[in-house]
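As you look at this complex, bear in mind that one protein chain is not there, while each of the others sits in place.
Chain IDs A and B follow the sequence of writing; residue 1 opens each chain.
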Amino acid sequence: MNPSGNSCGSFPAASPFAPVAGPIVRSVTDPFHGDLLEVSMGPQHPSTHGVFRMVATLDGEQIVKLKPVFGYLHRNHEKIAENTSYLASMPYTDRLDYLCSLSTNWAYAFAAEKLLGQPVPDRAQYLRIILAEMTRLVNHSCLVGFLFNDLGTSFTPLLYAFREREKIIDLFESLTGSRMMCNYQRFGGCRVDPTPEWLEAARKLVENFPRFLDEYERMLTGNEIMLARTQGIGRVNAAQAINAGLTGPVLRASGVDYDLRKVDAYGFYGRMDFRVPLGDHGDTYDRYMIRILEMRESVKILAQAFRDLPAGPIMDPKAKQRGHRPKAGEAYGRIEGPKGEIGFHLISDGSPNPYRYRVRPPSLINLTLLEDMCLGHTLADSVVILGSIDIVLGEVDR
Amino acid sequence: MEMNASDIKHTPFPAAGTMTDAEREELRRHGILLTSLEELYNWGRSNSIWPIQFGLACCAIEMIAAATARFDIARFGAEIFRPSPRQADLMIVSGTVTKKMAPLVVRLWNQMPEPKYCIAMGACAISGGPFKQGYNVLKGIDRFLPVDIYIPGCPPRPEALLNGLIQLQEKIKGEKLTGPNAARHVRSDVNNEHPIPEYGAHDLVPSKNTALWSPPASPTT
Partner (left out) sequence: METVEQLRDRLLARFPSAAVAAVTNPGAAAEHSLLLGAAQAREIAEFLRDDPVLRLDYCSNVTGIDWPEKEITDTVKSTVPDPAGGPSKVVETKTVRVEPGYLEAVYFLYSMALKHGPVIVRLRTANRTDAVTLPSLTPVWRSCDFQEREIFDLFGIVFSGHPDLRRLLLWDEFVDHPMRKDYVEPDDYEWEPTAHDEVLVRAKAHQAAVAAAAAAAPVPVVNPTSSAS
């Protein structure tokens, strides 16, 4: 047995005098440069963002091969969901991407509403946008903090990011009762209606958020080490990114204009005025910058949503509260989560439990190009590249 | 005045157990601080617990939150998260332990030097939690490791983690260095290494460490 998990493919035991087979190997024949080193990073590693593992093959410090190994957090979400009712899977969706529970809730509710043919009242649509965009702020600010951790700043930017996160998740807690696992969306609306005081507090927080962004950017964006470590690192071109199914900020950093909030205009995003920031180079720096710019656009969306939030019910009065039995059929619902396209494919056979429940995990699919991004760079850069892709293991492995 | 070493009369130091807390408190009020080596040692250890930097799932985010400015785990001397198990005193099992991950958790535990402690943080680490019905989910890390503190919650708030840490400090302060109830790390008759389960065709082999865990009698029967 192999105690460390999946093998990552056997590596040829090359004679030191023969050229070594592999993707990118210097054509050296002397005994001092022929050996390649295989390094297994993770699942317990401070900068693999959880229990992710990658097996890198190094030529000196340069990566010549890198294979991700998954499954250390495979919690069987899909199987459990097939054995429980539609609504009972909602709390599990919180735990998929545990930094962005409210977005994932929406994605699931969106798919289930599509399957049920369930309309959603206007106020709930606006509340969903408000909470999803606030989640985006939490995710992106934490991501930037973690990214700088990976660059070696040892916690300081993360302290700033978590300061803002705490402010926002305090609001989530006062609205939904939980800091992280909000379980807020329902099929046909939302669970609780925010009070005017909550809305006022949220509006103020969002109003002040650009100040934090300015502070953050002043510290980080022009930082010389940051520029040296991220510009030109881990480049992906647009054609590669599209073919590999990258979505979200990682895709847009490569200059592909594809944001589901614009393309599908799901919910009431069609009524919102905002821009989709695009990158030029598809490198780590662009992926960082896209997040900062997206946060600024989110603030704009939030301001409009607070302004236009209508009065009215938050739940469709005809919607069933529990015991949903959609008629046989299937639906695929997708929204633009903070990490990319988060989709749910639900198949109903008319029974109270879904026949098949599939999550389209953006974090997993965004890792498709991890090896291509890392080839030729050093091992230290691979950590930064991984940080810039923004994965959450709960969603990668499900 | 000159004094020979042989002149000094050594009075035997009272053993820590023979003096009551009230008597010690009385002495303390008169400015005499009495302690024992055991107490001093445990006091030092309990206030510098270094956890291993090891996040498993959702609870890890709350663990990070506990380390940040608002909750500030540094107040309790446990802010130094070590990436290497060799330097760590405490393993916070923060999240769902899958069967694929369990051998690695046990291996990390074996690599930690004694004295070492284990906190099962969150419902998943305690019992599998919401994911209990998963085929790849371990139904509690106590099937493979000796757990000192259980912190329920899904996830537990950072305050709950801090409370768990304080409970662990209390536990450490109460540890004995000698006698039949001595702590695990000073005893030679306790095996501190736990067997690492292997990946089998359907499940881990063995699926639990029977030396550590056996199912308690069901309360219903």
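Methods note: contacts are C-beta pairs under 8 Å (C-beta built on N, C-alpha and C of every residue); 3 or more make two chains touch, one makes a residue touch a chain.
If you're wondering where the values come from, they're calculated on a predicted model, not measured in any experiment.
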item: Option from A:229, A:261 or A:334 whose C-beta touches the chain left out; value: A:334
item: Residue of A:60, A:117 or A:232 in touch with the missing chain, whole complex considered; value: A:117
item: Touch criterion as defined above, residue of A:168, A:213, A:226 or A:244 at the omitted chain; value: A:244
item: Sole contact to the chain not displayed, among A:52, A:148, A:258 or A:285; value: A:258
item: Contacting the left-out chain in the complete assembly, out of B:107, B:132, B:171 or B:194; value: B:132
item: Footprint left on chain B by the chain that the document does not show; value: 100, 127, 132-133, 135-136, 139, 199-203, 206-208, 210, 214-216, 218-219, 221
item: Positions on chain A contacted by the hidden chain, ascending; value: 1-2, 5-7, 9, 70-71, 74, 76, 78-79, 83, 114-117, 242-247, 256, 258, 263, 326-332, 334, 341, 343, 345, 347-348, 356, 358, 360, 364-365, 367-369, 397
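Everything that follows uses one rule, which is that only the chains that are shown with their structure count from here on.
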item: Mean-CA-position distance for chain B and chain A (Å); value: 34
item: Contact footprint of chain A on chain B as seen in their complex; value: 52-58, 60-62, 64-65, 67-70, 83, 85, 95-96, 98, 100-101, 103-104, 107-108, 130-131, 133-137, 154-155, 157, 196, 198-199
item: Contact set on chain A toward chain B in their complex; value: 1-5, 43-46, 50-51, 71-77, 79-80, 83, 91-92, 95, 98-99, 155, 158-159, 162-163, 165-166, 179-181, 393-394, 397
